[in-house]
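Let me give you the structure first, and then I'll get to my questions.
Of the protein chains in this complex, one is absent; all others appear in place.
Think of it as A and B in the order they're written, each chain with its own count starting at 1.
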Amino acid sequence: MDIKEIEHLAQLSKLEFSPEEMESFSKEFEHLVEFADIVKNADLQGEQNIQTIDLGKLRDDEIGKSTPTEILLKDSPLVKQDCIVVPRIME
Amino acid sequence: MQYDVVIGLEVHAELNTKTKCFCSCKNQYGQSPNSNCCPVCVGLPGALPVLNGEAVKKTIKAGLAMGFEINKTAIFERKNYFYPDLPKAYQISQLEKPICINGSLRIFDKDIPINRIHLEEDAGKLIHQGNISMIDYNRGGVPLIELVTDALKEPHIESADEAIEFLTKLRQIYIYAGVAECELEKGQMRADVNISLKPKGSAEYGVKVEMKNIMGFKSVYRAINYEINRQKEILDDGGTILQETRKWDDEKGESFTLRTKENSEDYRYFPDPDLIAIHISDEDIEEIKKSLSPLPDQLKQIYTSNYGLSEYDADVILADKKISDFYNQCVALYPQPKTIANWITTEILARIKNNEDIAISGENLIWIIKTVDEKKLQRNNAKELLSIIWGTDLDAQTEAKSRGLLSDLDQSVILGILDNVLKEKAEVVEQYKREKDPKILNFLVGQVMKASLGKANAQEIMQILREKLN
Partner (left out) sequence: MEIIKLSALEIREKILSGELSSEEVTTAFIDQINKNQKYNAVLEVFDDAILQAKTMDEKIKNGFKGKLAGVPIIIKDNILYEGKICSCGSEFLKDYVAQYNATVIDKLLQAGAVIIARANMDEFAMGSSTENSAFGITHNPLDFDRVPGGSSGGSSAAVALDMCPIALGTETGGSVRQPASYCGIYGLKPSYGRISRYGVVAFASSLDQVGIFSKNVYDNALMLEVLAGEDKNDMTCAKVAVDDYTNGDWSCKKIKVGLPKEILNLAKGLPCEENLKNFVKWLKSKEIEIVDISLPNIDIALPVYYIIAPAEATSNLARFDGVKYTSRAKNAKNLDEIYKMSRSEGFGKEVKRRIMLGNYVLSSGYYDAYYKKAKRIQGELIKQFNRAFESCDIIIMPTTLAEAYKIGSKSDNPVDTYKEDIFTVTANIVGIPSLSIPFGKGEHGMPLGVQLMARKFNEKTIYNLAKFLEEERGE
């Protein structure tokens, strides 16, 4: 598997790897993809099992309790004016 | 060169359910940051979405209002991408089996084909301040319906005017169907627009340019015209259009590139394993159909054909659902649709400022209109009465009586007053008899009205005077 594709997957995964890690990853990935290819190449068709729920059994539109803001944000790394803060995003 | 313009619209509208789409937090605008949130809204570990049945029903309702087919099995997918306003790093949305498919909306005698309406969750809000961005998840999880027109089928939306007509009508339908409030300034309805140009008559479509999240119809109008011109200029110069997403800057009145096709996201959609597919039965659909209130086009038909209103008056009443609701209520109380329409389009609309509520009950208004029709209340007094009870809990009849606004004097009393006036103004009477000047007659009517404290009926007095003096 070429490094470019691994880089693309790392980008989708929001992960960074050192060049050495990349190298070993691409080798491992050969095995992983080979393994997944068993499914791709399987001469087996089936129908996806889809579980359903009736519309009438869904949740009623009734207001429940929300979490107090200070509890909600207590594990957050950076908070200002009851908002979680990140560096300025350029849109 | 001449071009055909092809415009596609993706319109997002927040549903007006009481609770959010996947949790029971309040669906409410304008609360303090992160106060309408729970583990589900913030995507805490272990939290699971629980679908709001009402959100699905309202989506079906929106679809039925525009003749959509309803999928018997609707599936929710995850749309995966990282962004701080998206706490789970995926948005629960619908791809393969949306709730509504294949509908249309009629504008200027064209049925614009619509591909789908699907239900998804809104993202949180980002507030940019100096060198930081702050995240408020209150809006996160609010149910959002996304409508996508089918720009690959004819007829197309071909101009900014048509696009605005489409949006205006769509907004009216959502409001009349009772599924969304669509207050534009609150961002409750937002549009993405894609535009492509092709040489006139050509069968092949041009390259599509998308413009995201434009707020307000005026901006949509300007953005479309800007983009049409931009593409025209490029094509006229022999250039090619780049497939891209652009951002409209309303202040500068121009757009700029947000991302090109090469950088387009891979959303890796797959069915959300935390949710179960929804089974929608024919009975469900029938029931929702029955609950659907009449839509603007149907009402307009009734107003003009059955009630005899002018198209203009019908449009004025239908422009605001609360006016049309009020009108319908009044007509049900007193079957004089034209008279009522006159009152509402003049006296009532004049009194509503800044989209406030109608501050009079239908019962009170009808009592006033009826009493005027019965000639027991002078029009001027009726207006005065309207102003008195507007915005209060006062009863029209009680007030009219206690303030002596009714024309309830005996005929004999009125005749007595009239005779007095004729005696007192004998010179004027003589002058009238000589000159037959209608102004003089009006003066005399005024004198009688004044002496009767406005309770006499001016037309009747006029009639009597004419008979007496001619």
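Some notes on this structure:
Criterion: contacts are C-beta pairs under 8 Å (C-beta built on N, C-alpha and C of every residue); 3 or more make two chains touch, one makes a residue touch a chain.
Note that this is a predicted model, so its numbers are computed, not measured.
For the chain left out of this panel, the touching residue among B:L184, B:M215 or B:I276 is B:I276. Checked against the full complex, the candidates B:G63, B:P84, B:P143 or B:P337 give a single residue touching the omitted chain, namely B:P84. Residue B:D266 is the one among B:E154, B:D266, B:E424 or B:D437 that touches the chain missing from this view. Residues 6, 8-10, 12-17, 25, 28-29, 31-36, 38-40, 42, 44-49, 53, 59, 67, 71-72, 74-78, 84, 86-87, 89 of subunit A touch the missing chain (whole complex, contact as defined above). For subunit B, the residues touching the chain absent from view are 39, 42-51, 78, 80, 82, 84, 87-90, 135, 266, 268-270, 272-276.
Note that in this section only the chains that are shown with their structure count from here on.
Separating the CA-averaged centres of subunit A and subunit B is a span of 39 Å. By the touch criterion stated above, subunit B contacts subunit A in their complex at residues 17-19, 23-26, 32-39, 41-42, 50-57, 73, 75, 82, 84, 126-128, 130-136, 247, 258, 266, 268, 276-281, 284.
The part of subunit A that touches subunit B in the complex is made up of residues 12, 14, 50-67, 69, 72-73, 80-89, 91.
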